[in-house]
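As you look at this complex, bear in mind that one protein chain is not there, while each of the others sits in place.
Moving on to subunit A:
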């Protein structure tokens, strides 16, 4: 989420009703955005633990269960940011807005069902880049004008 309270990316690993999701997101934003810089990155919220970290204008939050390891979750966030950074080349909020689907793919490649699939930066990015390669082969012939016409 952004500092202004805009949700940029969300992923739910438990089945939750749409209405509850919205409520939880709102509640969570209020709690997290109200926190001051030097405060600790963990907080208890409902029956979960929130682990969050701020990178520039964006807050990255994970809600984990009670017995989960907070510090390693913090590094899950960091690794994800590193992946985004590596992929987009100094990632910024706009990259995530305009290429939200890519951000999802990267997240999916890294985490699955809420568990880490692979911690190696190389293997995650390899998977994404492979996909890009396939994509470029698919679409190279399309001209810009044609694009505009369709939009």
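As a convention for this text, a contact is a pair of C-beta atoms (placed from the backbone, for glycine too) under 8 Å apart; a residue touches a chain by one contact, two chains touch by 3 or more; residues count from 1.
By definition in this document, contacts and distances are computed from a predicted model.
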Protein name (UniProt record) of the chain left out of view, among "Large ribosomal subunit protein mL40", "Cytochrome c oxidase assembly factor PET112 homolog", "G protein subunit beta 1 like" or "AP-2 complex subunit alpha":
"AP-2 complex subunit alpha"
Write the list of subunit A residues that the hidden chain touches.
7, 10, 13, 15, 22, 36, 38-44, 46-47, 67, 69-72, 74-76, 78-79, 87-89, 92, 94-95, 97-102, 104-105, 108, 112-123, 127, 130-132, 134-136, 138-139, 142, 144, 147-148, 150-151
